[in-house]
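Below is a structure I'd like to ask you about.
Apart from one protein chain that is not included, each protein chain of the complex appears where it belongs.
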Amino acid sequence: MKLDPVNIMIGGEAGQGLATVGELLSRILVRGGYSIVVTQSYQSRIRGGHNTYTVRAGTGDLEAPREPIDILVALNGETIEKHRPELAGGGVILAGESFAEESDACLAMPLGAFAQETYRNTGALGVVCAVLGLDRETAAGSVTEAFGKKKPEVADSNRDAFLAGYAWAEKQSSYARKLPAAAKRGARLMLNGNQAIALGAVSAGARFCSFYPMTPSTSIPLTLIGLADKMGLIVEQAEDEIAAVNMAIGASFAGAPCMVATSGGGFALMVEGVSLAAMTETPIVIVVAQRPGPATGLPTRTEQADLEFVAFAGHGEFPRAILAPGTVEECFHLTRAAFDLAERYQGPMFVLTDQFLADSLRAVEPFDVTHLDRVRPGGDPGSIEAPYLRHRVTEGGVSPRLVPGAGAHLVVTDSDEHTEDGHLTEDLSERTRQVDKRLAKVRGIAAGVIPPVYTGDDAPDLLLVSWGSTRGAVREAASLVSSGNGGSVWEAMDEIRADGGTVGTLHFPQVWPLVPEQFLGHLERAKRVVCVEGNATGQLANLIRRASGFDITERIGRYDGLPITPEYISRALESMGGTGGGA
Amino acid sequence: MKLDPVNIMIGGEAGQGLATVGELLSRILVRGGYSIVVTQSYQSRIRGGHNTYTVRAGTGDLEAPREPIDILVALNGETIEKHRPELAGGGVILAGESFAEESDACLAMPLGAFAQETYRNTGALGVVCAVLGLDRETAAGSVTEAFGKKKPEVADSNRDAFLAGYAWAEKQSSYARKLPAAAKRGARLMLNGNQAIALGAVSAGARFCSFYPMTPSTSIPLTLIGLADKMGLIVEQAEDEIAAVNMAIGASFAGAPCMVATSGGGFALMVEGVSLAAMTETPIVIVVAQRPGPATGLPTRTEQADLEFVAFAGHGEFPRAILAPGTVEECFHLTRAAFDLAERYQGPMFVLTDQFLADSLRAVEPFDVTHLDRVRPGGDPGSIEAPYLRHRVTEGGVSPRLVPGAGAHLVVTDSDEHTEDGHLTEDLSERTRQVDKRLAKVRGIAAGVIPPVYTGDDAPDLLLVSWGSTRGAVREAASLVSSGNGGSVWEAMDEIRADGGTVGTLHFPQVWPLVPEQFLGHLERAKRVVCVEGNATGQLANLIRRASGFDITERIGRYDGLPITPEYISRALESMGGTGGGA
Amino acid sequence: MVSIEDYGEFETAWCPGCGNFALLEGMKKGLVAAELEPHRVLFVSGIGQAAKAPHYLNANVFDGLHGRSLPVATGAKLANPELTVVVESGDGCCYGEGGNHFLAAIRRNIDVTMIVHDNQIYGLTKGQASPTSAEGHITKAQPHGAPLERFNPIAVAVAMHAGFVARSFTGMTDHLAEMIRLGIRHRGFALIDVLQPCVSYNRVNTFAWYKKRCYELPAGYDPRNHAAAMQAAYEWEERIPVGVIYQNDRPPFEDHFPVLGGGPLVGREVDRAALKDVLKKFV
Partner (left out) sequence: MVSIEDYGEFETAWCPGCGNFALLEGMKKGLVAAELEPHRVLFVSGIGQAAKAPHYLNANVFDGLHGRSLPVATGAKLANPELTVVVESGDGCCYGEGGNHFLAAIRRNIDVTMIVHDNQIYGLTKGQASPTSAEGHITKAQPHGAPLERFNPIAVAVAMHAGFVARSFTGMTDHLAEMIRLGIRHRGFALIDVLQPCVSYNRVNTFAWYKKRCYELPAGYDPRNHAAAMQAAYEWEERIPVGVIYQNDRPPFEDHFPVLGGGPLVGREVDRAALKDVLKKFV
């Protein structure tokens, strides 16, 4: 039996090595030329509990996680209990024989026969690869490579376990769920969202990152630490988030392009610093990787509920931009854009991602680094007449920037209101001049807003609106409906299609500021508009109404800690019927 | 010459004792039965610089600060230079002879003749009182009383200085600007906004206040400290604002109704705590006294630019209410309302004030404390079946509250998502139940929102919208227009009046949540709507559009650190013409 | 009579072999030894593996934000001094994010017992250096070794004349229980730094590493001798002293508040007569 795409979930306890197997399987698939979408769902603990690592793979382009599981790889019994109901018709369960269930759907793996305890996961991986019909040699090569860093014998034992599992599974032909061979293509990178953010930052010239560990943001600084010496940047673990943001501001003031990465609670502690960066007109890129709140919430899960918080964080009034990547590629490019905006408008700029995207591995075409420019903090002291005025009032509100120590000029700035030379003032007319100057930058930022991406015909019967990581789910939902491949769960949308209806999508890669001219027409022309967000209150819909007056009354929200899927959208649409009402 | 009301500005350096004279003058006026509106404008320094203390007084009700100065009391030469242009036609300058100006408008006071150096201000006060024709004996009594706390000889010397100044000024009849006698009335309190907030809190049963000093909020804890022993509460200066908010949350969890008071920058540090209070469902009243930002900004001036910040502060989604007093009476009553809301809905509730109102002394009818109830944290353990579930899911989302130690029950709560019993959970269905439970409280809060106050006839030609401390300026502006007493500066509005036009006002004492049913009709029926706010971007107007879709395109904003006056509004209207565009 | 059963047995989210299990047991023993019923105790914790501990016994619990346990505990103790307030969290929580509150709690001498699960690592976030990690300690986040000098909480607490400063080790459950009993009994701020092996992320400071070094302070040792305490505070590399290292009789913070003479602030009526007097002052 052939399957394309195929949805593989690996389940087990924390500490059982799920992530290792999952990542290795992902790499084998990417090298095999397939697209993948990884969804990691884990608990806030180091050992035990129940985690899953889901890899969706196919020959075509995949954009979203999907629900029915075609292949459930159970590293423990609990996985079967918990996820049996999610198995697709014709789906198979690959389970260790000690806890395998009695059913045709379940293939009991004699893991003990493949290898000793420590290498069992690799044996299971061999089974999965055989079931998928992946090329044995290249797969085995990846296994050897992956464990090669450790002692050679470890690599060999893993390879043997893999081959044993593979050989055994080849014989279980009735359980084969073969992926068609993928078209040959050049090597691609396998990256998750956070790795792409780190790489985007470095490519943009980031030289400094301060952080305080916080899931799901920590892998950004960790990735940077891995390449710090080679790329020449400093990554410092601060005593707290307040120190992190202030350190970055200090480094940036001194001329080092900087970034901080955190999650909601840590960002809350940086809010005063956001206002400081704005007042002192110091460039800083702030990455907020969302997780469910309030407070500590669900530390390892996903949500999109910090949008309005980030949009208005900081006392006083000042310009900002919020970029919300929807793909791993966007994580790279929008982080670069954030560095550019921060330097161009000299203030705090945001990248708003979430746990799902942060941990979601994808196959990515290599970036052409030769044509990527870096930000250039500060101009040439010679080109600026003395005395240097750090906060000089200009047409667009942007003052020529110099860094301290680059010449005989003095760079002065102040968190108090200041005169053009940066010194403290209580002169109320100077105050208004500086406010007007700072807010003048809003025009420039607004003029450069990345327009929302529209798909579908001009006046669709249904328009699905999304932002950030929900992009893929909405697009796949729409295309499925339009193509009629909805299957049984698609009734709601099929109705639309049945009477020749169409579905469009409107996705926002930039969520602040919002420029109505860029999207209002689409909203007004659509027969029905539904906003799909990973939160309970419909925050983008709120911002859209604030900016344009247009009220998206139908809102689909998810806030159980899991990413939105096309299936979730369709179920919500069904429950709403044509009439509306939240999911 | 008689004047009613009269606008008196006292100007001088910090450390010259302006506030002492100003407050004493205010007290004499209040005891004389007059209404007052005090405006304090001072710099962020302890000595020197230039400060003013303005007292507007009259026999009728006064609601706002006004611009032309009738009596300018100059304690130094700079005061004359700076404020001469603001002098009304027929206005007088009372100046020390050493720096008095050569003009009929200026009365040179021989302060040296009244008393020795230290008591000169009191001598000048005597002059002012005589010029205003205030009763000498009662005024002198207030002087003695004010300085009576110090050594008796100090009180006497001040009294003598006062009488000398008074006697001398009585002879300068051409400079007399007599206030008509006010109607006899019972004793009233003289309070500024912050004192009223502190008193409101105590009357509501506040038992704990933690703070970190920050202008313009500090006088709230200072007022509480003054009555702490008598009223039985603890006021603790914390090591930082993070500690302040967490201490208050701890005290509240243990059963003490609590409050914190701060300003924008300090509040920024409390944001994580806001989210904590929401997640643990712990009542807390947070007073944010606004000052101009971003960052340190203008630490001692006024602004209304933290509205959207406060409305969305905190990661994750949760209910809140924001009350914005417009008068000193409202400071008292809305603080009480905030305590009631915090206890009723078990979460963070806000009082949003600003430097102008915080420091603005007014005459207030005594509060009838015998009928003011207190909040009652926690119920009777006996009435709740065991095991006690701190976060029990209920219809309206409010869980029965018990405090720890009040019985054998255990009170458990967690900043992580939790089960009904308060213990940490990563069960995703429990998660959604708790989110729904917390957000269910939004309905209750919305149902109880204090409606905006509307004045004017049903479909006015011009509707002025305001919130918080801008209330008085808008109302006086409107009534002046309607009554046609605008005077020369009123052309813009007089046009309206000329062709029989009318002006209405819509004031919001509660700015979050907004309930369109309460105000949309007024906005739609008005020919022209203008929103008047002490900020640059029109934040209430933004929230109104977010909630109702109604776009108030004409916005008058002020952000130079001074309070909005009726004159400022009319000038802005003039510059806008009928067409719109910001001030 | 309180028994260990009153504190219950619960499933935990800790790794097999973690020192936290012994600490939890010592905690229960200590509470029983202090003769405290669960409902008279309030645990305040932060976020981390250590901070989950209070969920694994019966008591009142406020599990708050990372690093902010002490202010919450301070507020709760002031609101109701009759509660026995215990702060329990990790080294990162207490000495890293919470550093400023640690200094303030010592200076206030609030009657709170602070038990730090000191595994010299950030456990829950998967093994970054914590303030107490040895300088040079190599982790994923510190591949060249932790660049900061190890924070010595005992030395700082003694230098600041904290009311009660003790150290114990999860390998000595009875000693630990006794320290907890003494710390709770002490009127004023009590710090108990507990060496706790993290089997998942600290491969240097293991059970054996601690076991080899920990020794109980000799009978003759006088915890009221500040100079001696200062010396003991620096003993580490070769031998690590456990026990009450320093103690004094500074009055607890609560004693500064006359209003607490009347007992807890909880449930008091507003004294309307007094309020009227207060208002009169503003006439």
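Quick notes
Going by the order they are written in, the chains are A, B and C; count residues from 1 in each one.
Note that a contact is a pair of C-beta atoms (placed from the backbone, for glycine too) under 8 Å apart; a residue touches a chain by one contact, two chains touch by 3 or more.
Computed from a predicted model, the values in this text were never measured in an experiment.
Within the full complex, the chain left out of the display contacts the shown chains A, B, C.
When the missing chain is restored to the complex, the residue among A:Ala14, A:Val128 or A:Leu199 that touches it is A:Leu199.
Screening A:Ala19, A:Ala105 or A:Ile234 against the full complex identifies A:Ile234 as the residue touching the chain left out. Checked against the full complex, the one of B:Asp156, B:Glu170, B:Asp240 or B:Glu574 touching the unshown chain is B:Asp240. Note on the undisplayed chain: of the listed residues A:Gly148, A:Gly407, A:Pro513 or A:Gly549, the one touching it is A:Gly407.
When the full complex is taken into account, the listed residue touching the unshown chain is B:Ala295, out of B:Ala295, B:Leu389 or B:Val532. From the set B:Met214, B:Val287 or B:Ile322, the residue in touch with the chain omitted from the display is B:Met214, counting the whole complex. Although one chain is not shown, part of subunit B still touches it, namely residues 15, 43-49, 212-215, 218, 221-222, 225, 237, 239-240, 265, 295-296, 299.
Interface residues of subunit A with the unshown chain, by the touch rule above, are 187-191, 195, 199, 202-203, 205, 207-208, 210, 227-234, 236, 238-240, 242-244, 246-256, 258, 272-273, 276, 280, 366-367, 369-370, 372, 374, 376-378, 403-416, 422-424. Listed by residue number, the positions of subunit C touching the unshown chain are 97-100, 103-104, 106-109, 131, 144, 147-152, 155-156, 158-161, 230, 250, 253, 256, 258.
Methods note: only the chains that are shown with their structure count from here on.
If each chain is reduced to the centroid of its CA atoms, subunit A and subunit C end up 38 Å from each other. Rounded to whole angstrom units, the spacing between the C-alpha centres of subunit B and subunit C is 42.
Mean C-alpha positions place subunit A and subunit B at a centre distance of 44 Å.
Residue numbers of subunit C whose C-beta contacts span two or more other chains: 47, 65. Counting partners per residue, subunit B has 242, 272, 276, 280, 414-416 as the residues that reach two or more other chains.
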